[in-house]
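Shown here: the complex without one of its protein chains, the others still in place.
And now, subunit A:
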Amino acid sequence: MSQLKLPIYLDYSATTPVDPRVAAKMIPYLTEQFGNPASRSHSFGWTAEEAVENARAEVAKLLNADPKEIVWTSGATESDNLAIKGAAQFYKSRGKHIITVKTEHKAVLDTCRELERQGFEVTYLGVQENGLIDIEEFKAAIRPDTILVSVMYVNNEIGVIQDIPQIGEICREKGIIFHVDATQAPGKVKMDMNVLKVDLMSLSAHKAYGPKGIGALYVRRKPRVRLEAQMHGGGHERGFRSGTLPTHQIVGMGEAFRLAREEMDSESERIRMLRDRLWNGIKDMEEVYINGDIDQRVPHNLNVSFNFVEGESLIMAIKDLAVSSGSACTSASLEPSYVLRALGRNDEMAHSSIRFTLGRFTTEEEIDFAIALLKDKIGKLRELSPLWEMFKEGVDLNSVQWAAH
């Protein structure tokens, strides 16, 4: 039995370690092959350009896309900004209405808010209890002046997979540009751009064992999608995004996506088994609830509410596990997770939630350790909880007049 190294990392949806195979590939491009890929006059530039184009082809291959459809950015936040602002501004003469979803990442929601300030109108669709949008409700939200729809592939908090194929069909039929924030999807969901009617797709390297600070935007060529650039300068990336290309980062993303393509099937199966092992290990405790659809979900994610236990104190109690919480107390804003609230979970359940996200380096031994720790600490915190005591006495907590503060 190998020695368990603490704390155990179960926060792969926040970020992943760079795979050592990826890091090894990146290093020569920092020290030896340091050329500027835009330098056309010498071999330093040519070598760097070749590396960038190889990486572009790898990213395209994971999506079954054309390499010319991949635009490098600094990460998914920039990709979301470029896609949403760029498309809205380019197509504004057609209409001013945008549709997105309440459970999107802030990079999408805040970009939409900014567009509202610029005079666009945005519909924020709610989700069902399982975290998925209601397709009929989506159809009903479409207006003659709708120009853009933005829906995420995989939710970062609860891991649910939206029905991107169907939403894409509806958008294409109506001639609406469709953007997908796919930050959490590479290596987890099979994506084929020849099948999916997606026009713009945001990608990130560091959620898939690549480095931070690099991402890409897929921009469809057939039918062609136009964007107004948000970053002006030397006209790199065919004018979509100026700025010197970070060769080493790009090489890292290319290698990470190559590995994702090759290892996705076996890795997903292994991680699913571990995730199910974790859930089976804790689900028999009383008052434990899974957040988000169980089936329409990536195998890496388990988001659980431990009722009557507050999230931050639980995180402190299980400090040997690196996890995140939907609790207000772990956020600067003191607001509980807006994603969990959008599911209709009450504030208490949001406060009591923990997100476990598993990944490439998670082991069975780590999961077994986590199960034992959770059982012990949740028992102790419940002994400390007046809400648990009242629940056990049969008091209906909803009938209590709380003094809100």
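Throughout what follows, a contact is a pair of C-beta atoms (placed from the backbone, for glycine too) under 8 Å apart; a residue touches a chain by one contact, two chains touch by 3 or more; residues count from 1.
Methods note: contacts and distances are computed from a predicted model.
Novice: Identify the UniProt protein name of the omitted chain, choosing among "Transcriptional regulator", "Thiazole synthase", "Peptide ABC transporter permease" or "Iron-sulfur cluster assembly scaffold protein IscU".
Specialist: Cross-referencing UniProt, the chain left out corresponds to "Iron-sulfur cluster assembly scaffold protein IscU".
Novice: Per the definition of touch given earlier, which of A:53, A:114, A:263 or A:347 contacts the omitted chain?
Specialist: Of these options, the touching residue for the absent chain is A:347.
Novice: Kindly state which of the options A:71, A:309 or A:367 is in contact with the chain not pictured.
Specialist: A:309
Novice: Just name the one of A:173, A:284, A:383 or A:396 that touches the chain not displayed here.
Specialist: Considering the complete complex, A:383 is the one touching the chain left out.
Novice: Using the touch rule from the top, list residues of subunit A that touch the missing partner.
Specialist: These residues of subunit A touch the chain that is not shown: 308-310, 312-313, 316, 327-330, 332, 334, 336, 346-348, 351, 383-389, 397, 402-405.
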